[in-house]
Structure formats: structure tokens, C-alpha cells
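A single protein chain has been omitted; all remaining protein chains appear in their positions.
Going in written order, the chains are labelled A, B and C, and every chain counts its residues from 1.
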Amino acid sequence: MPSKMSNFFRNMSWRNYIVYIAFIFVFIFFSIYLSDAGFLTAGNLMSIARQTAMITIMAVAMTFVISTGEIDLSVGSTAALSAMTTALTLQAGMGIVAAVIVGLATGFIIGAINGLLVSKVLIPSFLVTLAMMEVGRGIAMWITGTAPVPILHDTYIFLFGSGDILGIPVLLIWTIIIAVIGFILLNKTPFGRQTLATGGNEKAALFTGIKTARIKLSVFIFTGTMAGLAGMLYAGRLEAGRYTFGQGDELSVITAVILGGTSLAGGVGSVIGTVIGSIMIGTINNGLILMGLDVSQQMIVLGIILILAVTFGKKSKST
Amino acid sequence: MPSKMSNFFRNMSWRNYIVYIAFIFVFIFFSIYLSDAGFLTAGNLMSIARQTAMITIMAVAMTFVISTGEIDLSVGSTAALSAMTTALTLQAGMGIVAAVIVGLATGFIIGAINGLLVSKVLIPSFLVTLAMMEVGRGIAMWITGTAPVPILHDTYIFLFGSGDILGIPVLLIWTIIIAVIGFILLNKTPFGRQTLATGGNEKAALFTGIKTARIKLSVFIFTGTMAGLAGMLYAGRLEAGRYTFGQGDELSVITAVILGGTSLAGGVGSVIGTVIGSIMIGTINNGLILMGLDVSQQMIVLGIILILAVTFGKKSKST
Amino acid sequence: GSGNDSTNGEGGSESGDTNFTGSIKINENISEEVEIKSEGPKGEVATSATSLELTEEEVKEIQEGDYTAAIAMHYAGNDWARAQIEGLEATFEKMGIEVLAVTDGQFSVEKQMADIETILARQPDILVSIPVDPVSSAGAYRQAVQEGVHVVFMDNVPEGFEPGDDYVSVVSADNYGNGVLAAEILAEELGEEGDIGVIYHDADFFVTGQRVEAFEKTIEENYPNINIQARNGIANPEDGESVASAMLTKDSDLDGMFVVWDVPAEGALAAIRSAGQDDMKVTTIDLGTNVAIDIAGEGNIVGLGAQLPYEQGVAEAILAGYSLLGKEAPSYVAVPATRVTRDNLLETWELVYNQEAPSEVKSKME
Partner (left out) sequence: MSQIALQMKGINKAFSGVKVLKKVNFEVGKGETHALMGGNGAGKSTLMKILTGVYTLDSGEIIIDGKSVEINNPNDSNQAGVAMIFQEFSLIPKLTVAQNIYLNREPRTNLGFIDDSKMNAETQRLLDELDLHIKATDLVEDISVGYWQMTEIVKAISNNAKIVIMDEPTSTLSLKETEKLFDMIDNLRKKGITIIYISHRMDEIFKVCDRITILRDGENVITERLSELTMDDVVQHIIGGKLKRTFVWEPREVDYTKPPLLEVRNLQSGDKVKNVSFDLYRGEILGFAGLMGSGRSETVRALFGIDKIRQGTVCIDGKEIVVNNPMDAMKLGLALVPEDRREQGLILEHSVKENMILPILKKVSNKFFVQERKVSEVVKDYIQRLNIKTDNEDKIISLLSGGNQQKVVLSKWLANSPDILILDEPTSGVDIGAKSEILKVIRELADQGKSVIVISSEITELLAVSDRLIIYHQGTIANSIPRENLKAEEDVEIAIQNV
């Protein structure tokens, strides 16, 4: 019993490290086991980085939402819609600047609607963002009647998709930029502090003069906008807007955040943990494909690794 | 601000009624608007009942999990796996009793594993059940290499799928049985009280002699078993086991529960609310298809109705 | 779709009551000679869709019936489905048949079953549908049959269903033939030798299964110097990129690749670009906009086997008309597979979609 009580608090500490340990473990395992299959090649590592970029970017922002004790299920749909609006803007020949503005604005607006409904109308965020998940993807399907919108704009494709700068994929650069911004925002600014306070004890935060409603609105807008960016990156990478982009991403994103040590109950958040969590899942997926497993086997093994990673981290802590 | 504080508590009350008001509203609207399209025919109402049966059954059980402050994302996969094991048992000619036992046991075991990992190993339920969602579906794919398993057992199909007893679909009968059991369990038994207490304040519950770990284990087992039953009903209705059954059901199930007034934070739960929530979503889906809307339009309208339903309920309350 | 409908008559396509007069056939530009390689669900030989026709009188008779139809797709979110629905809707309109609803099963058997049950409340005369799974969706279709609905299938038939008794006919896109075409094009481009990878659909799904089977069989039997070195499965179309890039990591010396349909092929293209494998040759099936742009721009995709979904839709509508008239319908009709390479891209686009290629494709051709 006492161990139960104290575990409750100790959770915090294991959560802070487990994902790093698990990641290193997974990485070393694949490096050895798949040494012949090219796991450790620069090319493969870059492709892991590219494939996880969108999830990581959305997850960094989601860390804020979850830190306030809320949730956002609409990120995948927002990404899809933003990919569509960006692609349509480019198709209309309005240029890259307009396209970027439109793409980000799409995310911003969805985030703002989510945020207002959660913080002002006080509807549970699960319901709000689930509804928005439907509406967003519905609109993304509907604007072109499910047709994909090709992107032929080379600069756009370079900057938001397949470009390399000094050998580093632009997608990785975007990931790093957002991760750094997220880290600083959460750990070094009053806004981050207020976010954690809002999630830690909303009443107390309110009483300390923190406008918790505004904080919640802001984190939803941030997440919406980052989902918009992720959508633009999907569009750049696949050279098209398509309404199916990002389907199911909400679960991957939330998993990355939780794996990274952020608590669904709010009040605790780790951007670095989130980034590692996201990359770890990407690495496992990559490794399992390289091992030549079936989809079914991949699913089974991924699930087991997730559980083991967390369990193992716990055990090593309580000794 | 003061209204914010008190809204926090008032949430409890609007949540208790909003779903009923919204449901009545939706129902009346479709009855009038779709009077020519056969919405109100007995056949159509029975189809709604049949189509929502599995979600409702899983949602009733999920109400318990969410009431303890946990979550179960693995229900859809559990249903798929249980449909497979049931179908395989029937295919092997082992008879309906064996099939039922195997199907329920499949759910029971998955629920027990979830429950143990959450309550004993103390891993966050979101991660545990997300991992189980992968593993469960992975196994369901893997046992037959994605091939569906046809069911030719007429009695089974009658009892768990397409049968009618005195003009009432068996699926509706199953739904009613489980809803009644769930209602009594949550509201009339010590177990239900202990479930709500565990979700309301785990420490206080523990101090009151409630074995919260055992309660959590029990609710996961209950949910797993009910997901098993839902899988058996899928199998009966579709006359086969197939690994894709129940994909995405976790979100529908959780939505029904939350719409019904159960709080994700735990401590509050309403089985009747859940049932109405589930039927309401089923009714909306049905009505929108009858209206001849595209999937994209259906998604948009469903999302908007969800938000309106909740907002409208709130407004009517605060006047 | 309107443009160059291959109908022998004149008429507007305003909504409401049709005033179309004339006979209805599928596009005459489709060669009648192409061999149909897929076999019917009962092993029957295919009847070519080119032989179907509703005469002017027959059309008129149908128009007077004020019939209604419902379309239950397995999935409605790609170019193929859209073209198929357009073909159906346009043809039904000519026949004066109102389409009550188009549903999207989103690859879920239970959703599709619910969809069908629901639209039966509107008592349509005709149901055109592609089952998500032939094994587990029989129940809903059986209910439709019992209610006297004329059922026409696309591509696949629920288990235990008998043509004539239970359903009118099934119109197939000759997926097998498309798999063969994809193999042949890839083999030609590789000079009949080299190592290739196959990205298949890791699911029990009739249509995609046939394609891969045809592709692999063709390569193995006809091109002994081509070696299928890597095989990886995808569960969802979004997996194209991650699977392809892992494949390229492991076997960096692949010369060619076959991807089971166009959407994952787009992801594979992204992976190939990142890996810098500019001379990789890829074939796939289905002429989506983005793969068409890649073909036009002389990218990695060297060609593909295309279905003719619009015409398939037309054929299905015609067969529904047969059934309404009590006219004997062939039990298995196939719309031939079409070989698409850069040379015939613009022409086949029109054949596939019944409209001109979009400007993006055309501009890349120049």
C-alpha cells in the first residue's frame, strides 16, 4: 500500500526518464539486430526523421494542450484541411506566401474555434475536438469532392517537403525549429508556466490572476496552427493536398506526448520527452518493417514494446 | 469569474440532462423532416437499434472504466479478436456453447491483462490499452492471415445476429439486457458506489477500505468481456469473423459515454446517459444517410450537431 | 461528367425529370478486342461491357417507371470511386432514375451493412454496390434481395449469391488484367531484367489481392531474369512512404517497384525521391491525378494499368436497366484493363474519367 501511495508521486520521476531509456534501448537493439539491413545508415535515419516530422511537430504543440489537462483530437483533420487549402491556394496561382498564410490560418482558425468552445462555452475538449475532427475532415473532403489537389510549385515542395539544406532534410529542420520553440515556450516563458499552472490546479491558477480561459484558448490555437503546419508539410512531401492526410494521427500524437512523460491529468509536460517519444515510435515502426515483419506482426510487436518499455522503466526505478 | 467557478459544479447538472434533450430534439427533427423517407418506420427504428447495439454494449461497460478515471482504447480490437476466436471455434465444429465461452473468455483475458497492467504495474491506462489495441488487432489479423472466417451455424446467427424474438431483434434484446445490468450495477450495488468513489478520489477511497486496484481490475475485465460480447454480435450479424470488425469503435464508444454525462475525470457516471448518447449518434448517422447526404456532408453535420447539442443544453440550463 | 458521353442521342442533363432520348452504351473508343483476364466469381468467362446496350425504346420504358436507385460503395474517397459514381449517376439520370443516396462504407463491413440497411428504408428499386468483404456482408444484401431490390455488384459478389436469382450481374474492372499490364510495362522498361520490390496490400481484399497475384505470376512466368527481391505489405494507403523507404534502405539496389494502387505509390515516390534513386522504375494500378502528373513529367512512374471506372459505372447502370426491363443480363461483365504510359496518357485519361486531363497533367506533358 505505501508503495502504491508513493508510486503515485514517483510516477512523475520515472515518467521523466523512462522514454529516454526505452529509446536508447530500442535504438541499440535495432542497431545490432539490423546492422545488415541498413538501419544505421544516414539515409535510413534521415528517413525516420522525415517520417516522424509531422507527428513530432503536432505532438510538441499537443504537449501544451495536454499540460492544461485538455485534449485535441482534431489535429489529424486539421492537417488534412490545411493541406487542402494550401494546395488549392497554390493551384490558384496565388503564390507561396499566400499559400503559407492560408495553410497556417486554416489551422489557427480551427484551433481558435476549439479553444473558444472549450474555454468560453465550457464544453469538454474531448467532445469539442472530436466534433471538429469530423467537421474538419468533412470539409477537407467536400471542397474538392474528395479529389486530391496536386502541387507543382517547386519552391514550396523544396521548403515544405523534399528539400535538403546542407544535407539536412527540411522536414528535420522544421521539426527542430518547432521543438526548440516549444521547449523554450514551455520551460522559459511565463506563458509556459501559466500553462502548467492551469493544468496543475485551475482554480488556484485562476486565483493567482492567471487568465486560464485565455491560456486554454492559446494552447488550442498553437496546436491548431502547428497541425496546419504539419498539413503543409504533408502537402509538400506528397506534392498534393489530399483529404486523407493525417488520418489517425491524433492517436499517434497523443501517444508520443504521454510516452514522453506528460500526464493526461495536466500540470506536467515535457517537450523533449514528447520529441523522443515520437521518434521512438517512428524508429520502432521503421525497424519492424526492416525486419520484414507482416503488418499483423508489426502491430503485435509494437504493442508489446510499448508495454515493456514502460514497465521496464518502472522496474528499474523502484529498485 | 464567479460564474466560472460555479459552472464548474453546474457541469454536473447539465451533463445529466443535456443528452436527453438533445436526443428528443434530434429525433423530432428527423421524424418531421424525413417523414417521407421512412425514418419513423418500425423497420428503420429497428435498424438503428441493430446498428448501435455493439457500440451501446461496449459503451455501457466503458462507463465504468471512465467513471474510475481510466480509459480503454482496446475495445474495438477486442471485439475483432473475439469475433475471430468465436468464428474459429464454430468452424472447428465445437458447438455454440464452446464458441460463446471462447468469445467471452477472449474479452475477459484482454480485460484482465489491461486491468492488471493498469492497477498493479501502474502504467497509465491510455498507454496500456493503446498497446493492447495494436496487439489485439494484430493477433486478430494474424491467426488467419487476414482471411475472414465464415459462420454457418444457424442457431448462433439467430441468437447473436439476425434473429428476431416476438418481432424484437436479438441485438436489441442484448442491448437492453446489458444496459439494465449496467444500470443496476452502477447505481444500485456497492460495486457501483465503489467504482464512482475510486474515480472521485482514489486516495480517499483507499482510506475507506475500498480495494481500488481490484475495482479497476474489475471494470477492465467487465469492459473486456462486454467488448468480447460485442465482437460475438458482430460475428453473428455479419455471419463471419473478420479482423477489421470494430475498427474505430473506441472513439464512438467513448463519445457516447461522454455525451451521456460521464466525466473523463472520473467519479461521475450515467449508464442511461450513455445508452441515449449511443443511440443518438446512431440516429443522427441514420437520418443523415436517409437525407441523402455525402459522407463529407454527414461528417460536417454530425460534428455541428454534436457541438450544438451540448451548447444548446448548456444555454437552456443557465437561463 | 458530361463532355463526350458516348450516347447516341441528344439531351440536356438538367436535374429533375430527364428529357434524354437515345440509346445508352459504354464509350465506343474502348476496344472490343482486349482480352479480359479476370474470371467471374463462378469461374465464368467475362462478357465485355462493350456489348451492353439499352435501346431508345428501352430507355424510354425505364424513364416512365420513375425508378430509384442507391449506391453503396466500400469506400468513396478516391478518384476511382468518384469516377465510378459519376458514371452511375450520369447514366441513371439519363434513364430517369433518381439516386436516393450514395453511401461510403469506409472499408468497414459493419458500416457498409448499416448503410445498406438504412437506405433500404427509402425502398430503392436498384442497389449498386461493391462489398467490402464477400464473406461477411451477405446479410445486408440478402435483406435487399428479399425486399425485391435489383442488385448489381461491382468487382465482387457476396458468398453464396447466385446470378439471376440473387443479383443481376457483376461488373468487374479486370483487376487481374491490370496486374498483368503493370508487370509487362515494368518488364519492358527494365529491359526484362533486374531486381524489383512489390508493395502489396496486407489484407484479405479481393481486388488488391488479384492485382498482386497477376503481377507476380506474370513476372515469374514470363520474365525469368526479373527477380522479386523484396516484398512488403501495407495496411493503409498512408503507409506507402514508410514501407517504401524501409524497402529501399534494405535493398538499395532495386531497379523497379510495383505498388498495388496509386495512393500508396505516391508515398513510395516521396521515399524514392528522398533516397535519391532517380532511375527507379515504378508501375502501379489506377490512374490518379498525382501519378498521372508523375508520368507526364517523366518521373519514376513509367506506366500503369488503369481501370475504367466511369465506364464501369455506365455498364452497371445499363445492367440495372436490363433487370428493370426483365431483359436477360450476362452474369459477369468486365470492363477491359487499359495500359497507360506517357505516350497515351492524355487519351486514356479521357477514357478513364470521361473528361479532359487536368491542366497540371497537360502542362507536364509539354
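As a working rule, a contact is a pair of C-beta atoms (placed from the backbone, for glycine too) under 8 Å apart; a residue touches a chain by one contact, two chains touch by 3 or more.
Computed from a predicted model, the values in this text were never measured in an experiment.
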item: Among the chains presented, those that the missing one touches; value: A, B
item: Identified contact with the non-displayed chain, of A:95, A:145, A:163 or A:200; value: A:200
item: Residue of B:197, B:219, B:264 or B:290 in touch with the missing chain, whole complex considered; value: B:197
item: Option touching the unshown chain, where B:73, B:127, B:205 or B:254 are the choices; value: B:205
item: For chain B, the residues touching the chain missing from this view; value: 1-2, 5, 9, 12, 184, 188-190, 193-194, 196-197, 200-201, 203-211, 267-268
item: Footprint left on chain A by the chain that the document does not show; value: 1-3, 5, 9, 12, 184, 188-190, 193-194, 196-197, 200-201, 203-210, 267-268
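Operating definition for what follows: only the chains that are shown with their structure count from here on.
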item: Chain contact topology (line, ring, star, complete or other); value: complete
item: Greatest separation from chain A - chain, by CA centre; value: C
item: Separation of chain A from chain C, taking each centre as the mean of its C-alpha atoms, in whole Å; value: 35
item: Interface hub residues of chain C, defined as touching at least two other chains; value: 76-77, 202-203
item: Contacts with two or more other chains, residues of chain A listed in rising order; value: 141, 145-146, 294-296
item: In the complex with chain A, residue positions of chain C that touch it; value: 76-79, 81-82, 202-203, 232-238, 241-243, 245-250, 252, 263, 266-267, 269-271, 273-275, 288-290, 293, 358, 360, 363-364
item: Contacting residues of chain C [partner chain B, same complex]; value: 76-77, 100-104, 106-110, 113-115, 117-123, 132-133, 135-139, 159, 202-204
item: Contact footprint of chain B on chain A as seen in their complex; value: 1, 4-5, 7-8, 11, 73, 117, 121-124, 126-128, 130-135, 137-139, 141-142, 145-146, 203, 206, 213, 251, 254-255, 258-259, 263-264, 294-304, 306-307, 310-311, 314
